[in-house]
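Just one protein chain is left out here, and the rest sit where they should.
Right after this comes chain A.
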Amino acid sequence: MTADTQNSDSAAMRFEILKGALKDGVAARVGRLAFAGRQPMETPNFIATTSRGAIPHITPDNVNKHLQTAGAYMALEDFIERPQQYAKRTPPIYEAPTTTKHTTRLHRFTAMPQSVTTVLAARRIPAVPSPMGNTNASISVFTSTGFQVLTTKEYLSAVEALTPDIAIPLADLTHSTITPNSKRALRMAERTDEWMVEWFSSLSESTSPPRTSTFAPVLPISYSIQWEYISRLAEDYLPTGQLSGLAIYDPDLLPDLAEHCPDLLPLPRLSLSNPPTPHHILRQIALGVDVFALPFINALSDAGLALSFSFPPPASSLSPPPPSSSSSSETGTEGERTTNKLLPLAIDLSHPSHATSLAPLSPGCTCYACTAHHRAFVHHLLAAREMLGWMLLQVHNHAVVSSFFAGVRAALLNDGEPTFDDAARRFALAYEPDFPEGAAERPRARGYQYKSVGGGEPKRNKPAWGKLEGEEGTKSDESEQVGEKSVGA
C-alpha cells in the first residue's frame, strides 16, 4: 500500500484514488474527482479551455448536448477588462445574480451548464507574456483592453465573489519560454510562498466552509529552489484541509515531490503545462497527472484538423492507413516512406481529398459531428470559412480526447496484459510525433489571444479585401493583424 491510495476530502470536494501506483513514487493512477453539485470526473481526464467564459464556437446548449466535458478552465483576465470610457466600472461578472440553475456567479455569467466543474485561474493558457512583470503584491494580466495589474487582494475577492469549484492561487510566473535564472527563480518561489500565506489566511477569515477548493501552484522551477514553499504546503495547509490539490506547471517535478513530500501524494494533480500532443499527455499520466487543461484542442479545431488518434492504438497500427485518412501522404515526400507508415494524430479536413467523402470525421466516432455530418460538409465549411466548421470540429475533437482518456483509464484498470505501459509504448510507435500544420484559413484572430512579440509575424489568413483593380496585398483587413488591434496599454 502506498501513500497515494488514500483519499483526499474537503468540504466541497472528494478525490478517491481507485487504483494507485503499483510501485513506490509517482506513477499513473485512476481516480474519481467529485465536487458538490457537479458531474464527477473519472481521472485521468481533461477539462475544456474556455475563452472569455465560452468554450470556443460552442453555445451552452451544445456544451450540454454534445460535449462530454466535465470541467472548464476559465481565466479571470478574460472578465476584468476596463474599457477606456468606463475605466472605473466594476467588472460586471462580480454582480451576476445566481439562480437555481446557475448557483455560482461564474456559472451564471458564462451560462456554463451547472454540471460542469469550473477552474478559475488568473491567466489564460497559454498566457501572453507581459512586458511589465509582476510586483511583490500583483501580477500583470492581459485583458481585451490591454495589460493591467491584478493585485493579490483583487484576485482573492474575485475568487470569493465567483466561487469557482477550483481556484488556482496567484503564482509568480514569467510565462516565457526562457528558463528563469536562479535569482529570478528564487524570487518566484518566495513571492508565491508569501502569496500563499496571504491566500490561506484570508480564506480562513471567511466563516462559512469554503465552496472553492484551492489547488496550489507548483512552479516550473527546480524542486531545490521551491522546497521551502512546497514543504509549507505539506506542513501548514494540508493538515488543516485548506489545500485540496496541486496545479502543476511542470510535471517533471512530480517524482521530486513524491520523494520529498509523500504527504502531498493523495492530492489531485491538475496539469496546466499545456502538453502539445497526446504523446506528452501519456508521459504526464505516467508521471501521475490526474487532470489536464488542454488548450491544443481549441487550436487544432481552428486549424481545420480533426483528431484521429485513439488509445490503445489500433491493433493493425503498423499497416499503412487508408489514403483518405492520411495527412502525411500528401505532405510526405518519396524519401519519407518510414514516416508514412505512422498514423496521423489528426486529419487535415481542408485537404481536397475530403471534398466528396461521406465518411465520418474519424471512423467509428459516435460524436454529433460524425453521426449527423461527414467530411465533405466540414471540408466545404472550412473552404467557405463558415463558423459551423469550427463548431463541428470542436465537438469531434473534444469527443476524441474524451475517448482517449477513457481508453487510458481502462488500460490503467486492466490488471492483465497489455498493461498501460505497453499500450503507451505502442502508441508512441504507431502515431506521428506531431500534429499536421492544417492548411485551412483560421477564424479571425482576436486581439486578446495573441500579442505580437517583436513584430514581423506573417499573416495567417489571406487579406479579406484588396484594392479594386487587383493590387493585392497592399491593403488588408486590419483585424487579421495578429494581436495589434486591441493592445491598448
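The rule is short, and it goes like this: a contact is a pair of C-beta atoms (placed from the backbone, for glycine too) under 8 Å apart; a residue touches a chain by one contact, two chains touch by 3 or more; residues count from 1.
Here is the rule we use: contacts and distances are computed from a predicted model.
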Under which of the names "Protein kinase domain-containing protein", "Queuine tRNA-ribosyltransferase catalytic subunit 1", "Isc10p" or "Mitochondrial ribosomal protein S17" is the non-displayed chain listed in UniProt?
"Queuine tRNA-ribosyltransferase catalytic subunit 1"
Of the listed residues A:E154, A:D236, A:E386 or A:D421, which contacts the missing chain in the full complex?
A:E386
Considering the complete complex, of A:F109, A:Y155, A:F215 or A:F292, the missing chain is touched by A:F109
Considering the complete complex, identify which of A:A28, A:M41, A:A70 or A:A96 is in touch with the unshown chain.
A:A96
Tell me where the left-out chain touches chain A, residue by residue.
51-62, 79, 83, 85-86, 89-90, 92-93, 95-97, 99-102, 108-111, 144, 355-356, 358, 368, 372-374, 376-377, 379-381, 383-384, 386-392, 443, 446, 448, 468
